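Following: one structure in structure tokens, then a few remarks.
A single protein chain has been removed from this complex, and every other one stays in its place.
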Amino acid sequence: MTAATPIPSERRRILREFWFYFSENRGAVIGLGVFLLLVLLAIFAPLIAPHSPTLQNRAALLVPPFWQEGGSTTFLLGTDAVGRDILSRLIFGARQSLFIGCVVVSIALTGGIILGLVAGFFGGWVDAVIMRVMDVILAFPSLLLALVMVAILGPGLTNAMIAIAIVLQPHFARLTRAAVMAEKNREYVMAARVAGAGRLRLMFRTILPNCLAPLIVQGTLSFSNAVLDAAALGFLGMGAQPPIPEWGTMLAEAREFILRAWWVVTFPGLAILVTVLAINLVGDGLRDALDPKLKRS
Amino acid sequence: MKFAHLLAASSLAVMAAAGANAKTLVYCSEGSPEGFDPAPYTAGTTFDASGKTVYNRLVEFDRGTTNVVPGLAESYEVAADGLEYTFKLRPGVKFHTTSFFTPTRDLNADDVIFSFMRQGDPAHPWHQYVPGISYEYYAGMEMPTVIKEIRKVDDLTVKFVLTRPEAPFLANLAMSFASILSKEYADKLEAEGRMADMNNVPVGTGPFKFVAYQKDAVIRYQAHEDYWAGREKIDDLVFAITTDPAVRMQKLQAGECHIMSYPAPADIEALKADPNLQVMEQPGLNVAYLAYNTTIAPFDKPEVRRALNMAMNKQAIVDAVFQGTGQMAKNPIPPTMWSYNDAVEDVPFDPEGAKKLLEEAGVSGLSMEVWAMPVQRPYMPNARRTAELIQEDFSKVGVDVSIVSYEWGEYLKKSTEPGRQGAVILGWTGDNGDPDNFLAVLLGCAATGDGGANRAQWCNKEFDDLIQKAKVTSDPAERTRLYEEAQLVFKRENPWATLAHSTVFMPMSKKVSGYVMDPLGTHNFTGVDIAE
Partner (left out) sequence: MIRFLLGKLAYLIPTFIGITIVAFGFVRLLPGDPVLLLAGERGITPERHAELSAQLGFDRPIWVQYLEFVGNLFQGDFGLSITTKKPVLTEFLTLFPATIELGLVAVTLATLIGIPLGVFAAIKRGSWFDQISMGTALVGYSMPIFWWGLLLIILFSGILKWTPVSGRIDLLYFFPNGTGFMLYDALVSGQSGAFTSAVRHLILPSVVLATIPMAVIARQSRSAMLEVLGEDYVRTARAKGLSPFRVVSIHALRNALIPVVTTIGLQVGVVMAGAILTETIFSWPGIGKWMIDSISRRDYPSVQGGLLLMAGVVMMVNLIVDLLYGVINPRIRHS
């Protein structure tokens, strides 16, 4: 048997079983719903947003949300200090955040899996070197390390994503390595090896699919971390640069109005919170559905 | 002596326990001082915390002006040839008595000589009392080449011998780097092997004595009881270090401090509207400019530079970028400075005329770079936005602009390279209120070349002769005339587009009285009182 290529009906059964456990978790389903909504908002942002996210409306500076006195329905959530529509900026900001999450997780996942597989599979000094490097990265407070890296590379969204990915990737490497170590001497691997499977094939087709579950859970976790860290970097002026409508950067720009215009501070933060919360809910659901140990209890 | 020590200790206790009875002024400052020895540093924040509070100089800037008046020297004489300055020290000037030092003698010539020689003499034991220290202002004001010798005539008389006549010399001596330290204190620290403490726990003759400093949090001072110019009205002065302008404003509004520096331009309106606050304002001693590289075609032609300046809508820049916190500039020096030539007529905003002028000069299809610095400076809140506005203005006369920016350190360096393409946005804040500090530093022939501050690479014989002559002339009226003429030459040649002078604001509680804004931009708390 090769676990990597289950026959179609088997795969469907696994998926159905997974969905059964996942959908039992009400929070996870809600989280998934919110997340899908955000994805739709991001994709169709130009169609949904009432205004351009960067258009400065000089006649309407710091207009409050529509339900407050002085607000208008033209700007549902009000405007910022240079007259940009906050709702539109938030909608376009969803693009930034989801984009950041996807890119960061892809980089961290790929890098971490390769490093982890290599370390776990080869062992010896290769393993020692790789894992010590991971230890070094983990020894620094993650945000600080990302901050210094962005300072080196220059402030900006791309560099912020690279820095966050590097900081998050040791978690994947460790997980993969641990899984490989556990699976390496299992019967099915031995069997594949005896059957003459090459190293690459062994690593990627035989062992990897069997350690996917924890990686998926870690991936969702990293997604939310990436969104949070990118916002934090933006807040510290080291992430996306104005006028890009990134939520953290919006918060940084809004700081000086904290006591005068609550809406410019409140909404971007709320957007970050809702996004991260939705992803974390999904992550919890995934973990429960994928982790057989918790499934039993 | 012991008694004095005790007294100091007990007054501390009183201050700590029953602060309510003492008049305490709390100032929300914008950052931590780099240290408490003013000589090695260049930041205004450091001078506020040391030079202006703890120390005095031989001569001082008169409060609220850039005029030089006697300080620790009660009088001075300048020789007819301008090569000798003789200072008569004020007798009976007391140094601070603090918990860590009790002076046994008054100020004398040794203190003055010590204060300068440690900066000027590389072999002086105090020259490198902290490794890596350097005296940037001493070097920047050309003191090493100007001062030939400092001589003690008697205990209360010091003579400076110069290598050449130098009219701004007196103004330089009023700057913070020229503060007078106590040689007795230095000797004590040296004997105890604690030389670095000169920079940590200062002793001076100034209006306030240093009490304590908690890094990034609080600096505490007390009024100097025996201050030679009379004891201050407030008892305690506290700097609450608050780097964020929004937080400084909240603290001021919450009554956690009485006066604050550098409010965010966006907050000025709200601060003015607060019934408990008053907001003082003054044009800053600064200028923001766009410097063409006058050695590169076609910017080597004055008429091209004039045409570009005509195409620029400066009022729009002042409105959009400074948002009411600045004024248009026509001269390279600010209007608060003596010798400002108000008769100079600015280049008019005239895009049509600019187009014609460019045609006449045979320039068409010009594309150029405009450099925008990446940071906010006191003279320029947003260089990027300024560059965008210039881009738009220039496009209307057929000049294509691309905006370039570098990391700040790189920007400062690259902008001085003689072969630089394009025009660079930058500015300057005055050090000593002398026109020479703007005109010679930024536009003199000696400042051209790699690493010089003349970023227009503009060396005009007529202009340079005028400012060189003014520099060695000691008669103020004659100097004024020369500088006024130099400004006319400048405007005729247009090496820069003079953009704006920014306005400095100082919000404070209505309880505060007697605060005078310093045109040089420091924050000075002498003569301030606070109502209970």
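Every chain is named by a letter (A and B) in the order it is written, and numbering of its residues begins at 1.
By definition in this document, a contact is a pair of C-beta atoms (placed from the backbone, for glycine too) under 8 Å apart; a residue touches a chain by one contact, two chains touch by 3 or more.
If you're wondering where the values come from, they're calculated on a predicted model, not measured in any experiment.
Peer 1: If the hidden chain were put back, which of A:Cys102, A:Val148, A:Ala182 or A:Leu200 would touch it?
Peer 2: Within the whole complex, the residue contacting the unshown chain is A:Val148.
Peer 1: Given that one chain is not shown, which residue among B:Ala123, B:Ala191, B:Ala254 or B:Ala297 touches it?
Peer 2: Touching the chain that is not displayed is residue B:Ala254.
Peer 1: Could you tell which one of B:Asp62, B:Glu77, B:Asp244 or B:Asp319 touches the chain left off the display?
Peer 2: Spelled out, the listed residue whose C-beta touches the missing chain is B:Asp244.
Peer 1: For the chain not shown, which residue from B:Lys148, B:Arg231, B:Lys272 or B:Lys413 touches it across the whole complex?
Peer 2: B:Lys413
Peer 1: Using the touch definition from the top, which of B:Glu34, B:Asp274 or B:Asp465 touches the missing chain?
Peer 2: B:Glu34
Peer 1: Spell out, residue by residue, where the missing chain touches chain A.
Peer 2: 27, 128, 132-133, 135-136, 138-145, 147-149, 151-152, 154, 224, 228, 231-232, 235-236, 248, 251, 255, 258-259, 262, 265-266, 268-269, 272-273, 276-277, 279-281, 284, 294, 297
Peer 1: What residue numbers in chain B mark contact with the hidden partner chain?
Peer 2: 12, 15-17, 19-20, 24, 26, 32, 34-35, 40, 42, 99, 130-134, 136, 139-140, 196, 199-200, 211-212, 214-218, 220, 238, 240-244, 247, 250-251, 254, 256, 407-410, 412-413, 416, 426-429, 441, 447, 450-453, 455
We take it that only the chains that are shown with their structure count from here on.
Peer 1: Distance from the CA centroid of chain A to that of chain B, rounded to the nearest Å?
Peer 2: From the centre of chain A to the centre of chain B is 48 Å.
Peer 1: Show me the residue ranges of chain A that touch chain B in the complex, using the header's touch definition.
Peer 2: My answer: residues 81, 154, 255-260.
Peer 1: If you look only at chain B, which of its residues touch chain A in the complex?
Peer 2: 244-246, 250, 253, 264, 266-267, 270, 407
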